[in-house]
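Missing here: one protein chain of the complex. Every other protein chain is in place.
Then we have chain A:
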Amino acid sequence: MARITAGVASSHVPLLGVASDFDKDRDDYFGPIFAGYDWTREWEKAEKPDVIILVYNDHASAFDMKIIPTFAIGCGERYKSADEGWGPRPVPDVEGHPDLAWHIAQSLVLDEFDMTIINEMDVDHGLTVPLSMMFGKPDAWPCKVVPLAVNVVTYPPPSGNRCWALGEAIAKAVDSFPEDLNVQIWGTGGMSHQLQGPRAGLINKEWDNMFLDGLIGDSDHLRRIPHIEYLRETGSEGIEMVMWLVMRGALGKKTRALHRHYHVPCSNTAIGHMVLRPDNGEGLDMTGSETVSAIAAE
């Protein structure tokens, strides 16, 4: 059976894609940001996930104002990198997993999440930047991807509680997929940033780190943070962090942190990154090195 073995959270600032594409990722400005992902790149090589369920948002690329799905799942065979006004990023096509994606979509609808199904679309920096951060610049991405797009642009976006519950339902759906698959779920976007108005440039290190802390362990208090708090405390675009809660919700009652990274600034944004393991007695270590401690911790 398929199972979710880990959760990864990461900012998806477009400038990180530019840095990667133009080999600026180790310069003075970007070096400290990318250094925080070195651990994860090695870890991903050992984990070898088959599929990533990648929770992200589209930034006026595949979706314009004509149609605004709150939750949409990509069930297509493959996705091309979107032209966001500078030409498409020179990254490999993203290969989908239609069998798993359709299985999740159907299960979610039965579970009363009224999903929008996408069969064809281009994917923008929201999806391709996290892949670059975690995998570098391979000729082909090392795994398949199920895109899960969340509306965090037009208000109201879904509540944190709803995002968390969606994550729980996704985990259930993955569990009932018959094929043996090592599945990770990634939550992307954030952390604090505001890209508009006289208050632009807002960063809240304290709040961001409170949020990172809250992802670890068995507390679920983050799901009850109202939108107004994200707006006031983390800037108008900090609301993207609700997408991290889909990831967290899918990891079950308890998690432990394997890796954590925080850096200010990247352009207008605070970079946050975390790798989490579900910690509910599953013994989910894919590398073989942590199994003993995972079981001992029970």
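We take it that a contact is a pair of C-beta atoms (placed from the backbone, for glycine too) under 8 Å apart; a residue touches a chain by one contact, two chains touch by 3 or more; residues count from 1.
Criterion: contacts and distances are computed from a predicted model.
One chain of the complex is hidden; its UniProt record names it "Protocatechuate 4,5-dioxygenase subunit alpha", one of "ABC transporter permease", "Oxygen tolerance", "Malonyl-S-ACP:biotin-protein carboxyltransferase MADC" or "Protocatechuate 4,5-dioxygenase subunit alpha".
Contact with the chain that does not appear here is found for just one residue of A:Asp50, A:Asp99 or A:Glu168, A:Glu168. Among A:Arg3, A:Lys24, A:Arg232 or A:Arg256, only A:Arg232 touches the chain left out of the display. Where chain A meets the omitted chain, the residues involved are 14-15, 59-61, 64-66, 83-86, 153-156, 159, 161, 165, 168, 192, 194-205, 207, 220, 224, 226-228, 231-233, 236, 264-265, 267-268, 270.
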